[in-house]
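Quick notes on the structure that follows.
Here the complex is missing one protein chain, while the rest keep their positions.
Let's look at chain A:
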Amino acid sequence: MATAVSRPCAGRSRDILWRVLGWRIVASIVWSVLFLPICTTVFIIFSRIDLFHPIQWLSDSFSDLYSSYVIFYFLLLSVVIIIISIFNVEFYAVVPSIPCSRLALIGKIIHPQQLMHSFIHAAMGMVMAWCAAVITQGQYSFLVVPCTGTNSFGSPAAQTCLNEYHLFFLLTGAFMGYSYSLLYFVNNMNYLPFPIIQQYKFLRFRRSLLLLVKHSCVESLFLVRNFCILYYFLGYIPKAWISTAMNLHIDEQVHRPLDTVSGLLNLSLLYHVWLCGVFLLTTWYVSWILFKIYATEAHVFPVQPPFAEGSDECLPKVLNSNPPPIIKYLALQDLMLLSQYSPSRRQEVFSLSQPGGHPHNWTAISRECLNLLNGMTQKLILYQEAAATNGRVSSSYPVEPKKLNSPGLSHLVAASFTEDRFGVVQTTLPAILNTLLTLQEAVDKYFKLPHASSKPPRISGSLVDTSYKTLRFAFRASLKTAIYRITTTFGEHLNAVQASAEHQKRLQQFLEFKE
């Protein structure tokens, strides 16, 4: 989850989380809700499809849009989207958790928080399916309909019957909501990968939209198929329960019962249920994508606080305190961007404080980066020792921050060769080189372990980002590039840096491009 662990810091970290991410969350929810009318319009147009009378089809659709009850459904659907978005916000993670066995996977699914997530999603799915069924009109709109069959023994008063189609709709909605929640956790959709390149938000959204719609159509088809099978075997349970609870009769003469093969092969019903599924999945995926895009957008943390009150948000402070993980990631991402693209902010990092002449900014930033890298080395060493004693060890692999970290640090060091006027970097250069080389040794040893160097097969073109599976390779590559960056910039001057003999030898190999 997103919040920090200890009580006194919880308030302050929630505070900074809200300050940095607050408007982003709200903006993404607002845009998801604004996207809803477009989706609903398209849904209405497709649900009234009538290829033989196109003009009438379009005019009927638009007249339906302007009727008053549609406003009510917009509001209801907006509430649903807001609830789903809140769940996105509460459940995101910046570190992917990769269960290493089937048992662990099952354990993840039946965790109480995940159960609540699934239950709420199933309920929301049912609400959306109800809206969709009512908007579709025709024979799917109402749960309870007057019976049309004649019954010579029955009273002249009309009896009420269960509209099984409507029930089928509602149950499909619940099933789709539950499946969405299940797939969300199995595919680690709550993981927020940081983008390869920075782009304007609208461009990122436009690029994903087509893929998203295609994916929803296909997934809806699979879910409808699975649900039909489930209903065939177990459909009589809800039917019986509802009809006895609400004292309804089941009208066998108007339509065949749906838990038979002939009943289920009703093409019109299947089409409308599939369309409802596409509508539901598209709107939910859109809210998920908008949240991802907004949350991973680069945030500019000021290096020097302009006023005393703003000091909580400045970069060195954020890196050194223990903020919620996403804030730390955003700070590291900002560090990486500033080290590559902003000479003016780099000057601020290399500057000395007034009075006193201490390089506070650089010390804070470099200390935090080195801590992260050293922590990583320790973890790798422990992992190797554990693996040496008992086979596979499961753990989540928090590589993302380190991956952002090493390029940022090395760019800063390389830039300091020309831009650092006071020599603040040179005192820490031995420590940096030491840390990077030790980490590189640990990584090389890790990759010699049997299962570490196997790459999972890549599925291209899918909606879900599976890049977390290959993060360790990305980390190794970026670490090597970082060391090369420092050696190529400093060149032979590196021989003057204090380092142990073994590290000197490795540096020499890097200088000669033999690594």
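The working rule: a residue touches a chain if its C-beta (ideal position, glycine included) is under 8 Å from a C-beta of that chain, and two chains touch if they have at least 3 such contacts; residues count from 1.
Everything below uses one rule, namely that contacts and distances are computed from a predicted model.
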Of the listed "GATOR2 complex protein MIOS", "Globin domain-containing protein", "Aladin WD repeat nucleoporin" or "COMD7 protein", the name UniProt assigns to the chain that isn't shown is "Aladin WD repeat nucleoporin"
Option touching the unshown chain, where A:Ser353, A:Thr488 or A:Gln508 are the choices: A:Thr488
Could you tell me which of A:Leu270, A:Ala431, A:Ala474 or A:Val497 touches the chain that is not displayed? A:Ala474
Check each of A:Ser59, A:Gln198 or A:Thr427 against the chain that is not shown and name the one that touches it. A:Gln198
So that we can see where the missing chain sits, which residues of chain A does it touch? 195-200, 203, 207, 298, 300, 337, 340-342, 344-345, 407, 411, 458, 460-461, 465, 467, 470-471, 473-478, 480-481, 484-485, 488, 513-515
